[in-house]
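The complex is shown incomplete by one protein chain, all other protein chains being positioned as in the whole.
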Amino acid sequence: MTDEKYILRIENIKKAFGTNEVLTGVSINVKKGETVCFIGPSGTGKSTLLRCINQLTIPDSGKIFLNDEEVTHAGPRINYFRQKIGMVFQNFFLFDHLTAVRNVEIALLKVKKMSPKEAREKAMYELKQVGMANWAEHYPAELSGGQAQRVSIARALAMDPEIMLFDEPTSALDPELTREVLEVMKKLVIDGMTMLVVTHEMGFACSVANKICFMEHGQIKEQGSPAELLNNPEFERCKAFIGEFREYSQ
Amino acid sequence: MALSILIDWFPYLFSGIVLTLGLVASALIIGVGIGLPMALGQVYGSLAIRTLISIYVWFFRGLPVLVLLFLFYFGIFPALKLDLPAFYVGAVVLGLWGAAYQSQVFRGAIQSISEGQMTAARSLGMSRFQAIKSIILPQAMRIALPGWSNQYPEILTESSICYAIGVAELLTRSSQIVSQTYVTMPIYMACAIIFILLSYAGTSGIHFIEKKIAIPGFGPGEA
Partner (left out) sequence: MDQITFILDVMLPAFSNGLLMTLTLIAITAPIGFLLGVAIACGRVYGGKGLSWLMQLYTIFFRGCPLLLLLFILYFGLPSVGIIFTPFVASVLGFIFCNSAYNSEYVRGAILSVKEGQLIAAKALGMTKGQAILNIVLPQALRRSIPGISNEFIYLIKYSSLAYMITLVELTGASKLIATKYFAYNETFFAVAIVYLALVTVTTFGANALEKKYAVPG
C-alpha cells in the first residue's frame, strides 16, 4: 500500500485574474519519484498551476497537500513548505548581485541557518552536480543561459526539496543550451526526484515522464503515459497539438 | 489671529515671492546663456577651452552657495569696484552657479546625439556651425529639457540662501514678519508651503511645455 501514497495531492484548484479564469478546477496526484510533464498551448494555466503549488500565486479555491500536510492556507508556515518544493523559472531569476556559489548558498545561510562553512560545502557540491563548479565565482551576467539555468537548478536542489517544479526551464534557451539543461534534468529523474515540469520539449517529456498532462482552458483535458497520449490521444485538440510538434521535429 | 496676520502681511510676502521668482528666472536665463555655450565649448572646443570650462564647472559645483554669495558680495564685486544691490549680486551668483550645473545637462544631451546626424548634415554641405545650430541643437535641447527643468526646484530652494546677503526675497520677508509680529510657526509654515507650491507649479508648467514640443518617436517626451 505504501506505493499508493501520494507525495503531492492537488484538489480542484481554481484561479482567476480579474475576469480571466486561468485555472478552472485542476486535480492531480503525484507519487514519490514520478515525473509529470504539463504540455499544451500557452496561456492555459500551466505556469499558474506550478506557482499555486508553492503559493507564489494564491489559488481562489481548492486544496494542495504535500505529504498529507495542507500547503494552502499555511500562513507563515508556507516558507517551511517552500523549502521542500524547489522551483526553477523560465528566466532563471538568479540573484544578479551574487556570484553563482553565493546564489546557491544564500538561502542555506538565511533560511536554513547553516554555518558559512557548511553552506559553502553544500553549495559547491550542488554546483558540481550540475557541472558548474568551475563557474562558482562568476556573476549571473557572465554566464550563458544554459549555465545560469543549471546554477538555478543547483540553487533549488541545495534546499534538499522533496519535489521540484520546472516552469518552462528551457524556453528562453537556444537548442544547444537546451540540451545541457535537459541532461541535468534527466539525471534528476534517474536519481528519483519527484518532478513537475511545464515544457514544450516533447522529446524530453516522452523519454522521461511517467505521466503527461495536456492542459487547455485551465483544465487538464487529457492525461496518461507518454505512449498512451502520443499514440492514442482521445481529445481532438490534444491530437492536433501533438501533431504539430511531430511535424516540427521531422 | 495668525490667519489675520498672514492676510495683513500678504502683500509684503507677495513682493518677496516676486523677488524669489526674479532670482530663479535670472538664474535660469543666465544658466542657459552661459551654460549652453560652455556645453558647446566642452564638446567642440580646443583642449584649452575644455580645460578652462571644466575648472569653472568644478569650482562652482564644488562650493556652497553661501560661500559663493559671501565671496562675490563681500569680496569680488567690491574689489572690482562694482557696487551692486544685493538682489543683482544674488541673481548673478545664482546664474553663474546654475550655469555650471546646466552646462553639464546640455553637454550630456549634445553628446547623446549620434555622430550620424553631424555626418549627414556635413554631407549636405552645411558648415560645422550650421550643423550644430540647425541639426544638433534642436535635437539636443529637446533631450536636455527634462534634465534642465529638474534644475528649477533646486534653484528655487537655493535662492532662499540669498537671505544671507539681505535680498528681500520670500524667506527674508518671512523672517522680517516673524520679528515684527512674534508670530513664528504659522509664518514659517506658510513660507514653506509657498515654496513647495511654487516648486510644484513650476514643475507642472515645464512638464506641460515638454509635452507640447515633443516630437513623435523622439526623445524622452515620447516615453
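In this document, chain identifiers A and B correspond to the written order of the chains, with residue numbering beginning at 1 in each.
By definition in this document, a contact is a pair of C-beta atoms (placed from the backbone, for glycine too) under 8 Å apart; a residue touches a chain by one contact, two chains touch by 3 or more.
All of these numbers come straight from a predicted model, not from anything done at the bench.
Touch with the chain that is not drawn comes from one residue among A:F38, A:F89 or A:F214, which is A:F89. Checked against the hidden chain, the listed residues B:L82, B:A192 or B:I209 yield one contact partner: B:A192. Touching the missing chain, out of A:V22, A:M159 or A:C238, is residue A:M159.
As for the chain not pictured, it touches subunit A at residues 54, 56, 76, 79-83, 85-87, 89, 91, 93-97, 106-107, 110-111, 139-142, 152, 155-156, 159.
Contact between subunit B and the unshown chain involves residues 58-59, 61-67, 70-71, 74-76, 78-79, 153, 156-161, 163-164, 171, 174-175, 178, 182, 184-185, 188-189, 191-192, 195-196, 199-200.
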